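The following block contains the structure, expressed as structure tokens.
A single protein chain has been omitted; all remaining protein chains appear in their positions.
Labels A and B are assigned to the chains in the order they are written; within every chain, residues are numbered from 1.
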Amino acid sequence: MAHFDENAKPFSNRWLDDRLAINTVKKVLSTEYWIPKNINFLWAMGMVLAATFGLLVVSGIFLLMYYKPDINMAFDSVNYTIMTEVGYGWLWRHIHGVAASLVFLIIYIHMLTGIYYSSYKRGREMIWLSGMLLFIAFSAEAFSGYMLPWGQMSYWAGMVITNLFEAGSLELTGLVEWIRGDYVPGDAFLLRFFTLHVLLIPLVIMGLIVFHFATLRIPHVNNQDGEDIDFDEAARLYKEGNKKESKVIPFNPVFLSKDVFVLGIYFILFFYLVFYHFDFAMDPVNFDPADGLKTPPHIYPEWYFLWSYEILRPFPKDPGLIAFGIAQIAFFLLPWIDRSPNVAPAHKRGLFFWWFWILVLDMIALTVLGKLPPEGIYNTLGTISAIIFLLLGPALILITKLEKKL
Amino acid sequence: MSSRRDFMGMALGGFTALGGIAALYAMKRSWDPLPSVAAAGFTTVDLSVAKENVLNVQKWRGKPIFILKKTSDMQADDRDVVVGRARYHVSIGLCTHLGCIPAYLPAEKLFRCACHGGEFDTSGRETFGPPPSPLVIPPFKIDGNKIVLGEEGPEYLKMKEAGLTA
Partner (left out) sequence: MRELKILAVVVFFALLTYYGVEPYAHSVMHKDVEGYNFTYDGTADIQEATEALEEAQASGRNVAKAQARLEVKKAFWSEVDKIAKIPGNVANGQAVFGTCLACHNGAGVNMGGVIPPNLDHAGALYDKRYLIAVIKDPAMASNVDHKYENTMMHPMGSVTAMVSDPQQIADVVAYMLAKKAGDVTPKAAYEEACARCHAMRYSKITQLGETPSFTDEKDELAYKIKVLQEQELVEAYMGKLPPDLSMIIRARSTHFLETFVENPQSQLEGTSMPRVGLSQAGYDKVHEYLTEIGDPSKKHREALGPWVIGFFVIFSILAYLWKKHHWRDLH
């Protein structure tokens, strides 16, 4: 049996350490969890995401108290009960809506930062993969949540997206009806997406967040120059007081102090949007109650899905679905498509730099074109952008094979 | 010894997986459309009681369905559903322009949509106004004197093949 100090006062540091090893835990997770010093504010995006997720959970709990998952009551429970009757109900709803949109903006920044600084390879593959799983989980969470107000766009987006499971010429109408629990989106559909949105997917996300943090512990966070740091040596220097020479800082409180400052700036933007510009995250079409007999003139997903939607749209049915499928898994493969041995920021990697910015511009082009009606010039541009996206994969293999070792 | 333990481990694992699959089956069944919902997807209409030139509106999968028994002076059409010696017009009662529900005017023997003035004849073909195409024919199956909406019978498939349903 382990040795316990009989004289320790209950709940004192010693008493807790004997039972929970809190001092070790604190060291491992916080005061001696080493982060490179050579970083910029983009390294705070993980913390920004965690905070935004926190806001989503808290606001979601309060929305849940008055939301009614029933096709006859859902719309009014949101737009009347929560928005006009519940004290500060409107605030929770705006926070939830704005956070749902901003979380994707930050995810995209976070992902593109990872790509720019080559933070997905040579020991960091699991960080990248767990992050991609989080992206998928957040996408599922966003889609299921979008059904809940049961407005016109909820209904028709639900219809269009579930129709994808028909799988083109395979015509799997049975599968689509199974997913919906009905021939068209109805009560069964709303309730199952409600269940996923408030229980199953949040649990998965929380698990994945813990896993994502765990994947960082051994390979450590990358730094601005992709430098391979000897963390033991740097940590020794820091602990000896040679803070200037050491290349690392402890997570708590040094790294955290910078994160908190970035969070402060982020929240200024966040609450500006909540109070003065929440409508960017709430499509007007969704303030018309769902009506299965009336298709809105334009159906489009929320902005964060537009790029992959646009990869689906310009092609004929079957090739479109295949392209869409490729787009969903393409980013998972990134650590293996990139054949270069270098871990370095894009501006030191020659052609990769250009590849990166073409990717960014192409994704923005796809996003914008995904919202525009697919007619005339927009259709042509959409097709070109989608083809460019598909070619970026093979192009990366080629240019990274040619890349010289730094 | 160790190989035996491996074998026992694998046997236990395999057996557990079997239970898991059984549980998955239960979950899959829970996602199935309810029998009441599935049954509501098939509407059976008895045509023997239909009166000529009187529109019968049925509800099928959230949509209105028009069933009109034609009089002998109405023009026959390939889109007609023929049961015995009677001809019927069967269609989804949503204007193909913007989805309003047209009204049937027995005196004039046409469908008129009050929203934008579109008109359809008794075969559901557009005759006036903005509708771009005829009224859509839903999947149907003829069963004696009855018509089952939602099932694809040979008559429907023939129409679909000929491109007459939409």
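Quick note on the criterion: a contact is a pair of C-beta atoms (placed from the backbone, for glycine too) under 8 Å apart; a residue touches a chain by one contact, two chains touch by 3 or more.
Since this is a predicted model, take the numbers as computed values, not measurements.
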Key: Contacting the left-out chain in the complete assembly, out of B:V37, B:A86, B:I101 or B:V136   = B:I101
Task = Write down which of A:A8, A:L42, A:M126 or A:L390 is the residue touching the left-out chain.
result = A:L42
Key: Sole residue of A:Y80, A:F165, A:F211 or A:F332 that reaches the chain not shown, by the stated touch rule   = A:Y80
Message = With the missing chain put back, one of A:L216, A:V360 or A:L392 would touch it. Which one?
response = A:V360
Note = Touching the unshown chain, chain B contributes residues 100-101, 103, 113-117, 130
Inquiry  = On chain A, where is the contact patch with the chain that was removed from view?
reply    = 37, 40-42, 76, 79-80, 83-84, 90-91, 94, 105, 109, 243-244, 249, 253-254, 257-258, 260-261, 263-265, 267-268, 271-272, 274-276, 279-280, 282, 284-285, 287-289, 297-298, 303, 306, 360, 364, 367-368, 371-373, 378
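Everything that follows uses one rule, which is that only the chains that are shown with their structure count from here on.
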Message = Taking the mean of the CA coordinates per chain, how far is chain A from chain B in Å?
response = 40
Key: Touching residues on chain B, where the partner in the complex is chain A   = 31-34, 37, 41, 61-63, 94, 98-99, 101
Remark   = The residues of chain A that touch chain B in their complex are 177-184, 186, 188, 192, 292-295
